[in-house]
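One chain of protein is taken out of this complex; the other chains stay put.
Labels A and B are assigned to the chains in the order they are written; within every chain, residues are numbered from 1.
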Amino acid sequence: MRLVASPRHADGLLVTGPVTRNMVGPLIKTLEATPHPRVVIAVGDCACDCGVFRGGYGVVGAVGDVIGVDVSIPGCPPDPTTIVEALRGITGR
Amino acid sequence: MTAGSLVVIGAALGAGAGIAGAAMPKRSRAAAAAVLIWAACALEATTAVRVLATGHDVALHTGKLLPFTGINLVLTPLGALFVLLVALVAVPATLFGIGYARHAMDSRSAASAYPVFVTVMLLVPAAASVATFMVLWELMALVSLALVLVDHSRRAAARSAGTWYAVLTHVGAAAILTAFLILAAHSHGQTFSDLELHARAMAPDLRALVFLLALVGFGSKAGAVPFHVWLPKAHAEAPSPVSALMSGAMVALGIYGVVLVGDVLLGGGPMWWWLVVLVLGAASALYGSLHAANNQDLKRLLAYSTTDNIGLVLLALGASGVFNAIGHPRLGALSLVAALVILLNHALFKGALFLTTGSVQVAAGTRDLDDLGGLLRRMPQTGALFLVAAASICALPPLNGFVGEWLLFQSLLHGAHLGNTAGDIAIPIAVAALALTAGLTVAAFVKAAGIGFLGRPRSTGAEAATEVPATMRAGAGLLVASCVVAGVVPMVVVSSVGRAVRAVLPHTGARSLVRGVNLQLVGMKGALAPTILALAMTVAVVAAVALRRVASRRPASRVSEAWGCGRELVTARMQYTATSFAEPVQRVFDDVLRPVRDLDVSHVAESRYMVESATYRLTVEDRVELTLYLPVIRAVRRWGQAARRLQPGSVHRYLIYGLTALVVTLVAVAVLA
Partner (left out) sequence: MSAAHAAGVVGASAVQVIAVAAGGLVLLGFMRKVRARLEGRVGAPILQSLRDVRKLFRKERIRPDVATWIFPAAPVVLVATVAVAAVMTPLITTQPAMSGGSDLFVVVYLLLAGSTLLALAGMDAGTAFGGMGSSRAVMIGALAEPALLVTILALSVTTHSSNFPAIVRATLANPGLIASPARLFAVAALLIVIVAESGRLPVDNPSTHLELTMIHEAMILEYAGPDLAMVTLGEAMRLALLLGIFVNLVLPWGVATSTTALGLVVGLGALVAKIAVLGGALAFFEVFMAKLRLFRLPELMAGAFVMALLGVVSGLVVK
């Protein structure tokens, strides 16, 4: 699993935190820039269901409300082992 | 019909084209003149091909037209090569001019001067006496000056360019005339064969003086540093077909002059002459390419690139003379072949570049690279032609620029082991200069092609650009096609050049220098297979495309917005400008260039701490112009102001001046007699 500099080179997007008003556009653009087949992974309670920021004046929603999410990793913060296992579940190794 | 009469008919047709340009109505002026010019070029080119094929000169002498001396025309193989060069550039440029005439060159003076310009350039390589040569040379200068000044009423820059050009070309002509006069004073007649015969008997100092004067005069016409200052101005302000001819053909005639005086008339010379030429060439190449990489005006960039290529030609010429002087005639001939091949290739791709730039200027209304962009989508054919021509000038295989560079490199390589200390020092420096200019040329043309044609348009003019008329595209297309042909089958070019060189340097002791379908150096280890290389590259490209198609599962491609880190607003202002593209190179060479930086900050009315707008401008001035020419101009102006005090307007004072001058002259004559 490698970090790459551009979503065009990526196979998956790792999103953390809730989606705020200013970040809706960039998030959609990032997803659109990623070539198929692609995976969206929401890490943390805030990404999965807004967590403690639910209802905030700048928050639009969870990641799943704006773009489709393939893998959710709940937790505040998620356990490192949970993250690793979820990622391993994607790659199958 | 004898070959001589073909030349005369060609000249007459050219003059007729000039008359047609002046007399005919606006709509048909350009086309009528064009047809006659093509006929003239065809006739002259046929004669030239015949001379090159047979190796026999074609001579023409008439006592009419010029008083006292008559006209003397002899077409030698060397001259024939240059006539072909002029014709090769003139025919496509004239085709371009038909479409271009609607925008810029539709006045009577331009339409009649242009054919005369082409005709005179076709005749200059055939001139065989001092008088004929100087008349034709001056005529060429005057007519090209008229063409540079076509726009003088609308633009001050055109007027200034005309002034610089006029002064420098006449200084050059004075130097050339002095050189010829010294030669003629030591011989019985003023035909070139007479001069050649008696030049060997002159004192070495005098021969050196003649050579240096000719180098200054012809070098200034060719655009060598430090006599090049007129070139960026004049070539940028002239209409595009004229710029193409000036950069392609007229500077070539400057080189013709150097070869004429150095190799033909003076019969070669001591090594130090040619070391001077080599150093001049290296300096021109480096200076020209550095300024091309840092200039944002498209035409000035091309003009500096001309200085760069002429520098390479002079480098090769200097190497040729050095090798001849130290007793290696075969290497000398090879270097001369390299020089002339580079010159011919330069005429082709520089002509194409100027013509496509003219199309861009007509379509987008500007030639400032900082305001262009996105033109490849709006002008697909012109853009593609520019890209191919730019690839040629960057010497990328399999195009023609690469062949010239290879030949030059081979001649320098084989000359590096001759055991002569001056040569041993000069050769690596020459190779280094060649390499650095190659790298800077790539920088300059990636900038020109990338900023000008790719990305988003940076101004409304560029956004509104559309494809130009078919004649303009066809003219540029002809030149680009010849670049491709000259790259894939260079034997055509190299064998013609070889014949011309054999006539100039007959002591090479080998029948031909280059032989075979591949370019194979005779007597030295070195070969190039340009046709096979082109074939291999085509096969490889097809294979790569096939690989991509076969290996990919989803061949359709999706169009998506360019990735800008998710930013909402992506405009043309986000892109690099030409100035910023050139900035790394400019920073590396900061000490040499010493650019002028201008930062203009305007603040908000309410507070000095808030900036409303800021403009940053970076200009690279021509150092040679600032340090060598401007002080001279200032001194002349001061001297002129001082001399004004001698002109109070009083008739009495002037009468006293006259009387004093007369008395002094009479006394001097009495004393000296």
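Throughout what follows, a contact is a pair of C-beta atoms (placed from the backbone, for glycine too) under 8 Å apart; a residue touches a chain by one contact, two chains touch by 3 or more.
Remember, predicted model here, so these are calculated numbers, not experimental data.
Asker: Identify the residue among B:D424, B:D598 or B:E621 that touches the chain left out of the display.
Answerer: Candidates B:D424, B:D598 or B:E621; residue touching the omitted chain: B:D424.
Asker: Of B:A562, B:V596, B:V611 or B:L626, which sits in contact with the chain we cannot see?
Answerer: Of these options, the touching residue for the absent chain is B:A562.
Asker: With the full complex in mind, choose from B:L195, B:A303, B:A363 or B:A438 the residue touching the hidden chain.
Answerer: Residue touching the chain left out of view: B:A438.
Asker: Among B:L43, B:L369 or B:V585, which one touches the chain that has been omitted from the display?
Answerer: Considering the complete complex, B:V585 is the one touching the chain left out.
Asker: Write the list of subunit B residues that the hidden chain touches.
Answerer: For subunit B, the residues touching the absent chain are 293, 373-374, 376-377, 383, 387, 391, 394-397, 402, 405-406, 409-410, 412-414, 416-417, 424, 427-428, 431-432, 434-436, 438-440, 442-443, 446-447, 449-451, 453-456, 518, 520, 524-530, 532-533, 536-537, 540-541, 543-545, 547-548, 551-564, 570, 572, 574-576, 580-585, 587-588.
Asker: So that we can see where the missing chain sits, which residues of subunit A does it touch?
Answerer: Subunit A touches the chain not shown through residues 2-6, 8-9, 11, 33, 35-37.
Basically, only the chains that are shown with their structure count from here on.
Asker: With chain centres taken as the means of their Cα atoms, state the distance from subunit A to subunit B in Å.
Answerer: 60
Asker: Show which residues of subunit A lie in contact with subunit B when the two form their complex.
Answerer: Touching subunit B from subunit A are residues 6-8, 25-27, 29-30, 32-33, 35-36.
Asker: List the residues on subunit B that touch subunit A in their complex, please.
Answerer: Residues 554, 558, 560-561, 563, 565-568.
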